[in-house]
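The structure under discussion is supplied below as structure tokens; questions concerning it will follow.
Excluded from the complex is one protein chain; the other protein chains are retained at their positions.
And then subunit A:
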Amino acid sequence: MSSLRSKIKGKQVEILMEENACFYDLTYYLNGCTNQNPDADEDERQITPTLNLLNISYNVSEFLGPWWKGACFRQKKQKRVLNDINIQFRSGELTAILGSSGSGKTSLLDIIASRSNGQVGGKVYYNNYLCTAEVIKQYAAYVMQADRLLHNLTVRETIRYAALLRLPGKMGSKEIDEKVDKAIAEMGLKHVADSRVGGSVVRGISGGERRRVTIAIQLLQDPKILLLDEPTTGLDSCTTRHLVSSLSDIAHNGKIVILTIHQPRSDVFKMFDKIGLLSMGEMVYFGKSGQMVEYFQDLGYPCPTYASPFDHYVDLASIDRRNHEREIETMSKVQKLVQAFSNSSINDENIHNIEEETMRHSTRRTMLFFFKPQPPSLMRVLYCLIGRMLVNLKRDRTIYMSRLIMLSLFVPFVCAFLGHIKTDQKSIQDRIGLMYQSVGVPTYVGILIAVGVFPPLRDLYFRECRDGLYSTTSFLLSYAIHVIPFQAISAMIFSIIVYWVTGLHPSWSRFAIYYATIFVLHFIGEIMTVGVMGVFFNPQIANSTSALILSASVLIATGFLRSFPSMLDIFQWGSWLSVMKYSAEILVANEFSGLNFTCPPVQNIPCQYPTGEQYLADYYPDAVEHMRRNFWALGGFMVSFLFFTIVAFKIRGIPNMH
């Protein structure tokens, strides 16, 4: 015992003795880690790990009526999604949960993974230990229905980056590479390891291979339980068969593999070890796949010779909602089936097994340990996130170029009509117009780029944050860091062309001020949109919202379209909150101070402003003196936009994406 204990100390195992935590069986853990044969131990035979669901029920409350009535005025309706489910999943078995849509399949997986949002009744045991969310994360991996992968990474890169984020911090890069190679080999991805993942635009690997990549990522941590939500949806028959046979191999190597499926084909029937059939949240059948046809035959529902038993029994257990009579008829049939199953010997045996399993272990005195691996360090997470974003960006020529050049594409609009700027009285109008473009265009381009580039990264973040890989802050921070160099370059190209084509105030320091302002606005435009996209998930709405904020603040805060003093007070106060006010003041002061205007004797117009100072005194008093303050304000806005973006993401939370 003492030698064991020293081993454990060396491995920095945290010892938790709380009642409700799901404890790790020490002997099991050590066996698994050292790949030694288990000591032929005392009176206990070798235990196959099991996952037991006892009396699981699940309720969600949903609001009735239109959303604008608000949460307080709408009626709440309790809806029972799952009712009294008893299942034992055993290691080494591939279990399929069947049912028509709305039967509660996905909710069942959510409950096992502790990701459900409603009220869960009943208990989930791993072996005989009651599981909590914190701990199930260590054992179980959840493969969601949609693949969220970055299109431009290769398969190996995708898995490697995922490994860097997932595997314990102590693991060296050589060890990680080994793990990655193993995962690639296990999922049969060797032949495409260096091909790009691809997506709707870029051609890449096939849909089935993409699904395999998602599974391979979840296998990296060597989970004991693998949950898959509709893994075969959208795949053709060959790919489906191939995928299910891979999953079957994984299961037979000593894992609990559970998948949901709603329209299975007959050819995968034989690959499942156990089958659960759900209807309206109740169990219609759970047992060996081979016994299913026999069971229903005994109940008086034989399966025709040339029909897939899956199709046949899923149909048998679903509700026909086409009209009221059919609905009542099928509903009562399903009730009968549920009743029959709960009285059947198969179900009794199930419950007996579960009880035996959960009772047996608790009598044994074993030291229980909860092993919590060291997560990767913050530096590694940031390094990895930034690296992944950069690789993804570099590969996509369109996005890469648009990050660098898109801002400059607006230069012709700004410059072509204007040409070299003059110094007569009318050129004051041109200069103000140019400043208007200089604050509007970089911000707007920032919005456009963020709308185009950010959504796939965000969706991946949602997925990975759910898996608990990194925090919102590190994700947004690395996004902000990775865009800075590109924005610095594109703002530089833009500034150089605009400045020298139009011939603004020629001096290095003034150019530097102009450039800095353009850069800050470009950056803020992008970060603001990122924040908006954390609130509105639809990119179109995010785009319009950001554009609206931009236009409103240009209108009231710059003074280009409306001068401050005679505006309504509320708008004057509001303008202090906008970055546009400070940047406009900087740009105007930078351009107009020290400028002389000619007064050609034309017509009967008086020459209003012979010097730039006079113009500033009329429209932007004290702008030159406030230059330093305004720059501090710009810096403050950069930081606070980032801060509010993080806050927005935290408050909005992660949607339950399947």
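One rule holds for everything that comes next: a residue touches a chain if its C-beta (ideal position, glycine included) is under 8 Å from a C-beta of that chain, and two chains touch if they have at least 3 such contacts; residues count from 1.
To be clear about the criterion, contacts and distances are computed from a predicted model.
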| item | value |
| --- | --- |
| Absent chain [UniProt protein name; select from "magnesium-protoporphyrin IX monomethyl ester (oxidative) cyclase", "Putative proteasome subunit alpha", "ATP-binding cassette, subfamily G (WHITE), member 8 (Sterolin 2)" or "Protein MAK10 homolog"] | "ATP-binding cassette, subfamily G (WHITE), member 8 (Sterolin 2)" |
| Among A:222, A:315 or A:349, residue touching the chain not depicted | A:315 |
| Residue among A:185, A:541 or A:561 touching the omitted chain | A:561 |
| Identified contact with the non-displayed chain, of A:100, A:145 or A:471 | A:100 |
| Residue ranges of subunit A at the interface with the undisplayed chain | 100-101, 236-239, 241-242, 265-267, 269, 293, 303-309, 311-312, 314-315, 318, 320-322, 413-414, 416-419, 421-422, 425-427, 429-430, 432-434, 436-437, 552, 555-556, 560-563, 565-568, 571, 603-609, 614, 617-619 |
